[in-house]
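Everything below concerns the one structure shown next.
Note that one protein chain is taken out, while the other chains of the complex remain in position.
Read from first to last, the chains carry the letters A and B; within each, the first residue is number 1.
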Amino acid sequence: MSLLEVDRINSFYGDSHILFDVSLRVEQGEVIALLGRNGAGKSTTLNTLIGLVAAQSGSIRLDGQEVRGAKPHVVARAGMQLVPEERRIFGSLNVEENLVLAGLTAKPAWPIERAWEMFPRLKERRASRGTDLSGGEQQMLAIARALVREPKLLLLDEPFEGLAPIIVRDLLGVCQRLAAAGQTIIIVEQNVAAALSIASRAYILNNGHVVFDGTSAELKQTPAILSRHLGV
Amino acid sequence: MSTSSRPFAWRAEAILALVLIIAPFVLPLIGGSADTLSRILIWGLFGLGFDLIFGFTGLLSFGQSVFYGSGGFIASYLLVSQSVGNVFVALVIGMAGAAVIGLVIGLLALRRSGIYFAMITVAFGEMFFFLENSALYPWTGGENGLPNVPKPRLFGFIFDSPWSLYGLLAVLFFIGYVIARRIVASPFGHVLTAIRDNPLRARAVGHDIQRYKLAVFVVAAAYAGISGGLEATLQGYMSPEAFTFETSGQLVIQTVIGGAGTLLGPLVGAALWLYLRNELQSALGLGAAWKLVLGVVFVVLIVFLRRGIIGGVSDLWTRFRPVPAAPPAPLYANPIATPTAPPTRHRQMPTDGIAIEAKGVGKRYGGIVANDGIDFAVRAGEIRGLIGPNGAGKSTFFKMLTGEVQPSAGKIFMFGEEITGLDVTAVCQKGIAKSYQINQLFQKLTVRRNLMISALSRTRGPFRLDLMANVDRMRELNADVTETLRLLDLTARADTPVSELAYGEKRRIEIGLALGTDPAILLLDEPLAGMSPSERADTVKLLRQIAVGRTLVVVEHDMDALFNMADRITVLQEGRVLAEGTPAEIQASQAVQDAYLGGIRAP
Partner (left out) sequence: MLNWGNFVSQLFNGLVSGALLALISAGLTIVYGTLGVLNLAHGALFMLGGYAGFVAYQATGNFLIAVVVGTLFVGLVGVVFERAIVRFFYDRPEEDQILVTFGAGIVLVELVRWGFGSLSQMVPAPAFGSPIINLGFVIYPQYRLIAFGIVVVALAALYLLLYRTRLGMVVRAGIEDAPMVDMLGINIQRTFMLVFGIGAMAAGFAGIINAPIIAITPNVGDDILIQCFVVVVIGGVGSFPGAVIGGIVAGEIMSITSMFNPSYSAVMLYAVMTLVLITRPQGLFGTR
């Protein structure tokens, strides 16, 4: 049984049909890349998995448990965590409070020292308010906040967007360490190279349909596939 | 309430006249006195104006007591101090005074909307109450009010019997109702309903909504002013109660109970309120709990029957009346045919030259640079595609072209004329319109009415006070709307409320709203978003037809569709222009491929 089994979900924004019978599967310990152009439905897929958007049909099973239609807090408690594209850290709370808040309802929660260990930069800024952090620091906080809950499945929505290359490199290192430690991850990224450097498999979405389901190796060997679906 | 496109129907007026004539004979049998009926009519008149601002325009004011009291006290003071002898003249002066106060308060209060607007109206209501009680008490009598207000007199006849007063008020209410109906049926009235439904879009299709709101606010103040005066002459006494928050609150409750947006809702609500208070208290043994009953009814209605009594009855009626089966019109069952003649164009625009141009345009938000140094020029008649990876700044750039956002740097030109700094309404009037990525429709209006709203701004400019015109009689307007319906293949659905349409049909109206302003330049923000493959094909066909004689700029992520349609493509990346050329040139560009793929080579 795969850790995540998504079977033919259809998602709408209002009555705009965004996802058409999207299916995917993620095994324990895998890192999967979800690629595609803007408007392809990548973020919608993650938002549907976490329950922000209710899929109208299909099924989403996390570790055997059906979570389609469940409210986000239920899905979170089942073991899924989303790091949203806009990061959405709490600006009025400080770094430490952001992390403590995340752990409030987590059964095995990270002791805060573990977060400081993984993100020493955040420890330096532990008392700073969210609004005072730089873009890279906010992204780190958003990821740390998700990790505090020891999620079975971590969803990353465009974690490298808008960040300087050197920060992207640091974050990539964090992701690599997480992957090496066995964290299951789905990463949505427009920076294909970065995504494929940590993902073993990839799905490509185009206009709400899954158009490719294969290994990163395949994609790297056949650049025509990427040009076809992501390029112009 | 008149959403039909039939010529101005007199049915409602006839029924009302009948009811008003019969009431004095029927209602006393169940305990209605002339005085009660008269007061109901006054509240109904007060409510006609309120329904115009609340039911039709969506402005929830808790401060109408200001105008009711002002009109009443002005008229009363003139009469009691014997500065004016004729009651009708005093009433009119009171009404005019209330209207002027409405103008002043409207200018201040309408700067905000929603809860803030409501709170400002409450504040003014309270301020006027205190003014009446203290500062102006030599004129208003303070907490005692003004007694000895005379009865009206016409050609020697004095209206001093209860039933003669009822007759007078019935006539006045009828006149007030006819006027309100005319306003609702007018182009002005239609714009009001658009404002209630989607103020953002109403502005974007070329209407100066602030002036519309102010105008209808003044009208409501006038209705309130004359009602206040009528209450004073009815009871021979101008009471300071007119200025209380209770008065404003009672008006709101009555309107919601009776049904907002129906014009007669306030009358029905007032009948219920006054009847319960005066007649049924003793009959049902309710005593002082009559207000509790009304409060509970009010809450229950808001929760379950938001459209009030009249709305509920009307819904029941439509449910049981056999509806002629509208053809279900499955998506694109009738594939869009090629038109035999080019669409009628009203706007005189050059057919060559540079249609729209941006020079050095940039936008900063604090430290964040959304757009930087963009040079962009589209020839007349061209279809230009605008693409770019996430965060490229496409939507910000689009918003600057429409005037929704002002550039931090650079200039924008339309056919050589500078349009930098114009707001979205002005830009639309000039001839640039946008269709939105997420539908921005007038949900409660029919398809036909939606398209009418756009067309109205083209024929009438950003604002016109045509309260008495009839929109159904505007031939050119209706011809244009019919033509647009045909182009969009929505003729069969013309009188369906937009909320009931399928997604693909809604997307077409979305384009239609922009098209209805007869733009020279049409901006389309992801027109194919959320569509199935067959819907995309049909929409592309539609866009090709629309493009005839116009300039199009299209943002899209569906590369296949866009590259087939566009003459040239501009690529944005990180707020700047990365490349521009024909579709073939762009596809061949390595730089563009890299931008989209984030560099397939390692970072």
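One rule holds in what follows: contacts are C-beta pairs under 8 Å (C-beta built on N, C-alpha and C of every residue); 3 or more make two chains touch, one makes a residue touch a chain.
Because the structure is a prediction, the values reported are computed rather than measured.
Chemist: Of B:89, B:299, B:468 or B:584, which sits in contact with the chain we cannot see?
Modeler: Touches the omitted chain: B:299.
Chemist: Looking at the full complex, which residue from B:34, B:48, B:80 or B:118 touches the chain that isn't shown here?
Modeler: B:118
Chemist: For the chain not shown, which residue from A:33, A:82 or A:179 touches it across the whole complex?
Modeler: Result: among the candidates, A:82 touches the missing chain.
Chemist: Considering the whole complex rather than only what is displayed, give the residues of chain B touching the chain that is not shown.
Modeler: 58, 60, 108, 111-112, 114-116, 118-120, 122-124, 126-127, 130-131, 133-135, 245, 249, 252-253, 256, 288-289, 291-292, 295-296, 298-299, 302-303, 306
Chemist: Even though one chain is hidden, which residues of chain A still touch it in the full complex?
Modeler: Touch set of chain A with respect to the missing chain: 50, 52, 71-73, 76-77, 81-82, 84, 88, 90-93, 97, 100-102, 104-106, 145, 149.
FYI, only the chains that are shown with their structure count from here on.
Chemist: Nearest whole angstrom, what separates the Cα centre of chain A from the Cα centre of chain B?
Modeler: 42
Chemist: In the complex formed with chain B, which residues of chain A make contact?
Modeler: 12-18, 20, 37-40, 158, 161-162, 165, 168-169, 172, 189-194, 197, 207-208, 220, 223, 226-227, 230-232
Chemist: Spell out the residues on chain B that touch chain A in their complex, using ranges where they run on.
Modeler: Per the touch definition, chain B meets chain A at residues 387, 389-391, 438-439, 502-503, 506, 526, 529-533, 536, 557-559, 563, 569, 571, 586-587, 592-593, 596-603.
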